[in-house]
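Note that this complex is displayed minus one protein chain, with the remaining chains in position.
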Amino acid sequence: MKKLSTILLYILSIAVLSWFLPWLYALLTPTPSAEPFCAFSPVNGQWIISRSAPGEKPQITVASPFSNDPLNENDIRLTVAMRDSLVPQLYYRQLIAHDLLPDSIAGKETSVHNLRTKEVFFNNSPREINKHTPGVWLMMESMPVRVDLSDPEETFRFTADGIEFIRMADNTVNTDRSCRFTEAMKSRGFTFPAIDLSANISSKKAYDEGYLMTDYDGKLYHVKQQAGRPYVAQFSLPDSVKISKAIIWEESDRSLLGMAVDTDGHPYLLKTDGHLAVRLPAGSIKVNPRSQTLMAMGNLFNITLRLSDSDGTQWLTFDADDLSLAGSLYFPRQKSAAATAARYIFPYTLSFVSVYDSLAYPRISNLSWLALPLNILLAVILMAIGIRRKNCGLKAGAAVTVIFGIYSFIPFILLHD
Amino acid sequence: MNNVISVRNLTQRYGRGRLIYDNLNFDVPQGSILGLLGKNGTGKTTTINILMGFLKPQSGECQIFGEEITALRPETRARIALLLEGHVQYSFMSISQIEEFYAKFYPRWNRDAYYGLMEKLHVSPGQKISSMSNGQRSQVALGLILAQNADLLVLDDFSLGLDPGYRRLFVDYLRDFVKSEGKTVFMTSHIIQDLERLVDDCIILDYGKILTQQPVTDLMRDLHKFEYRPGSDNEKMPENIPGIYSPWQGHDGREFYSFLSRQEVEALLSNEGIKPAGLTLSPVESLEDAFIGLTGRY
Partner (left out) sequence: MTKAILIKEYIKTRRAFWCSLLLSLFFTGYAISGINRVVATHGIEHVWLIMLLKDQIFIDAIKYVPLLCGLLIGLSQMIPEMQLNRLKLTLHLPVPTLRLLLTMTGAGVAELTLIYLIQFAIITIYYSSLIAPEMTWSVLLTSIPWYLAGYTAYFFSAAVCLEGKWRRRILLSLLAVGVLSVYYFQPIPGAYNGMLLPALVVTLLLCLLAFTSVNRFKQGLID
């Protein structure tokens, strides 16, 4: 018991230092973030890349649609005004202010109305997906009696073979609505319970499209409440395709409901009319909203996706008309000098939270063999002290330090008698 | 006679620093009342801490009732009553709460012994120990020891902080108890007078060693104070002579203590070139005199 309690003390110390030291190191060595912003130009058919470091002027460069080295492909430097003209879908307000917006680009009328109604700007963080949900969801009324949307009055839960609505006012089950929705969904082939749901619950938005629901079999449904009644539609997808995640957009462009990703990482654009799910030809690039921060920018000319994770950022752009892949760029994550140095100091990093989820649990990352020389050096120091003081604890600490490095060296130095 | 406490080759230091004692050996026979005497810092409390398992010695073996002190069985602990320096007790408890508490641990608990003593204090059973005077607290601690009815009593500096009345009360009660019950006592005190009334045997510790261990009566009988006038002012002091303790230069002459006879002392001094004029020998008057005689005034 005596040994067990001592071992526990050392394990705790090593665990605490395993997150504290890297956290402190990161805190003391802040690195500026200079993530490039890319937009695909319908004018010249090239990527326009804007970068700005803190305190510096923005650098605007041009890269070909499938460039391997987009930041250094050429020496062309654009001014802000030139960039505005090349990506009018984003900067049309500035162009109008200077009376520089052309009537048409690439054969498409570039009226403000046209540009605005085709706008999609959607961000999705894995933190929003990877989180605990209580298993109760809010249902809005998509077709309110008055013009404005109002806050939902009921929530729903899934039972083994149906959906159950609960009146929030008195915390009781609305049996009528539950039966109606269950029947409507069953009649469309919905297999209960749903494994994924996506909705934007807010009375401040322009319109409501309810939920994109993935049923137990991976089939994708559009479910909403219209005048208190169920509206259920299934997206047409091959039987072999199983949806893992769908995201509803509800942006200005009402023709697009959102996007979905299947279990193989293929992205689909979800069209409102006819509930079509159109696969985007991303090639070998996998999309996973559960591990990637996703940004979607749609406009009159193209639909651009940005997929960002700990390794780097992928930009993809698809033609708005035929949804063919028009461009693809990849920016591997640049490691700062401090981060590189950290690999020689810390054999691994322990963290409990992540930018990619809203959960807390221990996770080990940044395993680095480069820290082994330091580990061995620290172990030798411990062994030398242990031999000099005839302390078996320090000798054991030396063995542990070969693996845990600085994380175990400090507790063995500080806690030994 | 069985030894209740047995200490062999005990060596202890303050941290990595000063040696407290080296290879200390002593026994406490069953039924004896042994006082551990020594100046401040000679290791009295350290010895008790080691014996009670609150301090791991650097080396050596200590046994109580034949068991290693590092592995004393709970049943053996129940046979030992411990009085901490300053009569420390659970002062957050009341007179009755503390009695009820300890009673559960000791099979031979004598409730009457405790309350008999408490009656003399004129305190109510509900009174908290923390609200009592030092003297009253010492009586609570003593009452608990008497009630425990242990075979061995270990008392660390029981006279600390007590006025003469309470010291006398404590000593008288304790003496009657241990004498009538045949208990073994191992105790320390910085007030030697108190021990004189109580102990049969004593160990006198000096820095790093035992000066003597013997019955108090033998000590008082065999130790003598020697006084003489030096042959000249420059005559050396009888220092560092084995058998001669605490040489001291007084106003009227010099003095020292020794267990040796007059003839043996004269021979020793003569060997050192000291010619004592008017060497007189007198018995020590008290244990305190004997203690000072062996350990010196400072």
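Order as written gives the chain letters A and B; numbering starts at 1 within each chain.
Heads up, the rule we're going with is that a contact is a pair of C-beta atoms (placed from the backbone, for glycine too) under 8 Å apart; a residue touches a chain by one contact, two chains touch by 3 or more.
Just so we're clear, the structure is a prediction, and the values are computed from it rather than from any experiment.
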Touched by the hidden chain, restricted to displayed chains: A, B
Omitted-chain contact residue, chosen from A:Gly135, A:Pro238, A:Gly274 or A:Pro332: A:Gly135
Touch with the omitted chain, as defined above, among A:Lys2, A:Lys57, A:His113 or A:Arg388: A:Lys2
Omitted-chain contact residue, chosen from B:Asn3, B:Gln30 or B:Gln97: B:Gln97
Footprint left on chain B by the chain that the document does not show: 49, 52-56, 74-78, 80, 82, 84, 86, 88-90, 92-93, 97, 100-102, 104-106
Interface with the unshown chain - residue positions in chain A: 1-2, 4-6, 8-9, 12-13, 16-17, 20, 131-138, 151-153, 155, 157, 166, 168-169, 171, 201-202, 352-353, 358-362, 414-415, 417
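Note that in this section only the chains that are shown with their structure count from here on.
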Chain centre separation (chain A, chain B; CA means) in Å: 77
